[in-house]
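Here is the structure we will look at, set down as structure tokens.
One protein chain is absent from this view; the other protein chains keep their places.
Each chain gets a letter, A, B and C, in the order it is written, and its residues are counted from 1.
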């Protein structure tokens, strides 16, 4: 961390500052320039609040040199993390498809989708029981009953399941759920992150709509600080000025995260674009630049096609995605 | 709601669509153009999911005409809502200052700040007990003990208190807290919104970093749908590409919200800018364009000034804000 | 175009509005709902200024149904446009590499880079002679002399050349340049767009840092309205809140533009990310989701590597990009 002092800083304040920094276990290297004096802080600066420092009368600016995340940092953990889910490996060269409906609706629906996506190549079944909805008047999911139905589909097909928890109070219902999903709107629900950090099961953490990659890793750090190191990161689009797509899928996040962290990275092209016909090309692009997996919405009821989401694929369209992505994988970044 | 059909829509699908829309209690007005046929939907469309409609093969686009929020909508509730907090009125012409430290640290600290901000003109005392922090390694607040200290300051000064709850499980501790704050990162923590909707005490709802004003009102709607109509909206800056300020304070939100809703609107210039010397000018601007109140961070311990936040004012600086804002108020928008 | 009227509109104003709209050759379909009356406008609405309409006292909102671009619109020109550049085809299934240095510096430099990128598989040579630089104190390019050097490299290698023009006054120097590039900062320099619209040579139009895809097509429309239909669109990253990359490469722009327009689409991963090691994965992703070509910065002087841009590749690294992208192309979206 580098502290840039204002010109002619008050001597007493400067000595107070130095004392305080040293009391935090940091050592200080001073470097005087024509207009500025710099203090280089050496030691563990992850607990220093940059904004507190910036507040001081004698400080002009503060620059961070060291990343504020540790457990998630590739520098301290160079090998890729491989997450194991009911015998299925994700990350470190193991690419997986996670597929299923936006919302669990009935036993028939979830089991039929499960069978069809498994046949098409999906390793994990996703399905929403607790649904975060912008409007209080919209369907909020089957909640506990939805989890029950997912577990029946798991029993019938053998597929491990992924489902979203929105609040710590729901976690007891997730005992037999294989992967707990933290949704984009809850990426900085720190109480929830702490709770899943105390569990010993994989967590799929979605990037928030307006969160930087560093913030995503700080949220992963919350989970890992509790002792749970099985975190899967998920890019699902960020909010920008562009209105042609629901969100802007940030695929450059994949190679950037790859260098920052050892955690596996999956991509959800369904939510990012909000348009079913864009799932295929964006899934192919995500695979090409090195994603460890894809999370894709699939619906199955032709009679109710009217109400299927704009972003959901039919099982046939999903099988087509698998076929095209599988053709790209051997040539993908990091594999070829 | 207007549904724009593609050219030459399949007749059977069109008839299915019409049937489904009518089953939702909507009536349909058809209008045929050279290239497009439009369906105007008349009735309560707040429960129709636009993205579901857009997913249909025969649909080109869907445009919403009616706002999806009801309880918060000024159209259905033209008079300004006035929220009463321990005898203090906020909104509908009643302007209030909410002031206090970022974090509650000790009895001496909170009581001293309370006395000084009360003397300077603040009606409500704010103080953080549960602190949402980006890093798991940063101070997380005194939590339950912090609430106790706030209640002592309330007892001593008679000031009603405002404090942030981050999770439904914390709410029992807030029984004697006068206003529950929902932070920016929890604006779409829907489970928390539902819970505070069941309470019968005022809620101060902060706009999320990347949330539209319509989404802010939809979150207010979650609270109001539970029966709690005492919602105070708070603009605190949005995330943009600009890095010179921590966030971009969106003051145009005040007149826009004023026309959309009857709820009171306060502004938090401390968090938006992240720089203490910007609090005064932005507080003056917020008052000038019609805010119903200001929420301002104030610290009080000169000996520990080192660690006070970049965005906090001293009690004297806060008194200066009150003096300048009070001079503007008689000339402010909607008052002069 | 749909005009949403306010409740109980003034009758005289409504009749004035109807008269005016009819004078523009539009016919009006009226549809009355419970709260709103809608006017559906049928005819050529591309010249109606939506904001003018929204200004009227009696109008609540205006929604556009028809796209405001015509020549660039795939609806009116379903077949892919193939741009021919000195015998080389781009678009409609013809994928091309455009490579070369950020700035032309000397005859040796540009000829050596030209030979090496040609050997590696590039069809077109790019090089900057006029350089848009944020700072007036930074190197502004060799300007006219740079164009001369590019033409020598063209003569020596036979490669058609692509170079940026920043102002109409520079165009006479571009007579023998094969493709005129319009940079991101000039995407809405309408006087420049009009001038290149009067030429009969291909124009590579880069998306502005904060411009929507519709605005990109409106700028293409400026060029095409002058009679020049050889427009190549270029995605090069947009400005978002994320700071880990210089810009956020919006690859979803490729499939979205593909459905909006018939014009070819290339991607510039060098400028978007600003980091050389990200060029390879993002180039692979762009190819996978259907780009018609790639524009890549290549430098060649190992002794001066110190000053080569953060985003430039060596000729060897470029050859590696070609090898990996060529392996993906047969499996890419729209090709497999």
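Assume a contact is a pair of C-beta atoms (placed from the backbone, for glycine too) under 8 Å apart; a residue touches a chain by one contact, two chains touch by 3 or more.
Owing to the predicted nature of the structure, the values given are computational and were not obtained by experimental measurement.
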Sole contact to the chain not displayed, among A:239, A:262, A:299 or A:331 = A:239
Can you name the residues of chain B that touch the chain not displayed here?
-> 210, 212-214, 238, 240-245, 248-256, 259-260, 272-273, 277-278, 280-282, 284-290, 324, 327-328, 331-334, 336
Missing-chain contacts on chain C, rising order, are 16-17, 20, 46-47, 49, 51-52, 54-56, 68, 132-138, 140, 166-170, 185-186, 188-194, 208-210, 215, 218, 221-222, 225, 239, 246, 274-276, 306-312
State which residues belonging to chain A touch the missing partner chain.
-> 2, 4, 29, 31-36, 38, 40, 42-43, 61, 63, 65-66, 210, 239-241, 243
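Convention: only the chains that are shown with their structure count from here on.
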So, in whole Å, the Cα centroid of chain A is separated from that of chain C by 31
Take the average of all CA coordinates in chain A, do the same for chain B, and state the distance between these two points in whole angstrom.
-> 26
What is the distance, in whole Å, between the centres of chain B and chain C, each centre taken as the mean of its C-alpha atoms?
-> 39
The positions of chain C in contact with two or more other chains are 210, 240-241, 243
